[in-house]
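Working notes for the structure below.
With one protein chain withheld, the remaining protein chains of the complex are depicted in position.
Which chain is which? They are A, B and C, in the order written, and residues in each are numbered from 1.
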Amino acid sequence: MKQARHSDSIVFEPRNPNYSKRVREAFEGQPMLTSLGMVMAEIAPGYCELHLPYRPEISQNHGYFHGGAIATLADVSGGFAGWSLLPEGMWIVTVEYKTNIVAPGQGEMLIGRGRVIRSGRSLTTTEIEVLALVEGEEQLCATALQTLMSVEAQS
Amino acid sequence: MKQARHSDSIVFEPRNPNYSKRVREAFEGQPMLTSLGMVMAEIAPGYCELHLPYRPEISQNHGYFHGGAIATLADVSGGFAGWSLLPEGMWIVTVEYKTNIVAPGQGEMLIGRGRVIRSGRSLTTTEIEVLALVEGEEQLCATALQTLMSVEAQS
Amino acid sequence: MKQARHSDSIVFEPRNPNYSKRVREAFEGQPMLTSLGMVMAEIAPGYCELHLPYRPEISQNHGYFHGGAIATLADVSGGFAGWSLLPEGMWIVTVEYKTNIVAPGQGEMLIGRGRVIRSGRSLTTTEIEVLALVEGEEQLCATALQTLMSVEAQS
Partner (left out) sequence: MKQARHSDSIVFEPRNPNYSKRVREAFEGQPMLTSLGMVMAEIAPGYCELHLPYRPEISQNHGYFHGGAIATLADVSGGFAGWSLLPEGMWIVTVEYKTNIVAPGQGEMLIGRGRVIRSGRSLTTTEIEVLALVEGEEQLCATALQTLMSVEAQS
């Protein structure tokens, strides 16, 4: 019998009551995300959903979303999921991540859903799904596994 | 609101009615798995659960399960999950995988749960959780993301 | 004694005499790369070097290159290295890659150097270094390991 994922049973508590505001500020402070046209759709403790509407400027040879846009969406969806659990005065940086692109980035919008699976003192591990919204239906486009590190915020 | 994982909604159909027998034969044909003491616990279409009871021979400096045992369990749990969807006459090989070890391999047994998230003609993508069973309770030990390739069986 | 890398001893032969022209066409056909301001600096059999000059539009919170720009540069540097070895009529797609960001993306330019370490019939493996050019000096910014797949070109 197929078991449920253990990591889906873990509940995370925010260490900063203003986590939502902090994450949104961090999101808005990154010019690259604005350039791409990314939108923050949802933030919850250990979870983040971002949207990336289609634009020709972020496409590849066949008019699909470019792999770089897919990977960036995966990276920051995981990153902000981790950020939601930070104490005040800390920032998060990406140590590394791996992305499997399982289908072309077709459709009108990409959706990135990052979820923390382990939140340590220094390191945080996240898993991310990137979905392609094709005529209103979600299709799996990419999956990623990421390591983040907490660092003291630069003033 | 935290969404369910898209990949958990995908249902896979076996292409070989004898998939369970084929996977068990492939498992038993690998001397390394017997050497480690691994046991096949469950096989379903696109899913495999393997158990690895503790033995000092597969431990590291502190008496925990060695990282090599954790990684091997992750690799083959994903591999046999992919194998369950193969048509007759095909084999599967690991192209690559990435493992995050999120906690030491403590306890009396490791449990590997591999699940296919995409099954293509040539390539299969899987995700794996490795749980440590500590005094009867499951703890997340490692998570992995893997690419497999189907090849024609060598006669 | 520290040995030289085995993969650095492998010499690759192009299967298409017009490989350089083909790669440059593929590069120019990707609007996302133009949007980012990427420049193809060098193409050789199994090797590609790309440059990405700094622009505020691709920065993160501290004014450094955004991780998404670093990852995109890694991905396509490896991708075009693989593309250089394709026979006529084939394309290449990224199956997966993993990037370790080892230092912030500082400086006036990023340099991506992708090299093929194994070129198979269907799958190609590449390694990529991303260097940050800081006051004229190269610093290691990221390293990546990538799997590519050859597919028949869509007409």
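General remarks:
In this section, contacts are C-beta pairs under 8 Å (C-beta built on N, C-alpha and C of every residue); 3 or more make two chains touch, one makes a residue touch a chain.
Small disclaimer: the values here were computed from a predicted structure and weren't measured.
Among A:49, A:75, A:96 or A:129, only A:96 touches the chain that is left out of the view. The residue touching the chain not shown here, chosen from B:15, B:51 or B:66, is B:66.
In the complete complex, the residue from B:99, B:124 or B:150 that touches the missing chain is B:99. Those residues of subunit B that touch the chain absent from the view are 26, 29-33, 35-36, 56-62, 66-69, 71-72, 75-76, 79, 91, 93-101, 154. In the full complex, subunit A makes contact with the omitted chain through residues 95-96, 98, 122-123, 147, 149.
Within the entire complex, the positions of subunit C that touch the omitted partner chain are 1-3, 5-8, 10, 42, 44, 47, 49, 98, 100, 102-103, 113, 115, 117-118, 120, 125, 127, 129, 131, 138, 140, 143-145, 147.
The definition used in the following text is that only the chains that are shown with their structure count from here on.
Taken over every residue number at the interface, the positions common to subunit A and subunit C amount to over half, indicating a same-residue contact. Centroid to centroid, with C-alpha atoms defining each point, subunit B and subunit C lie 32 Å apart. Residue positions 95-96, 98 of subunit C are each in touch with at least two other chains.
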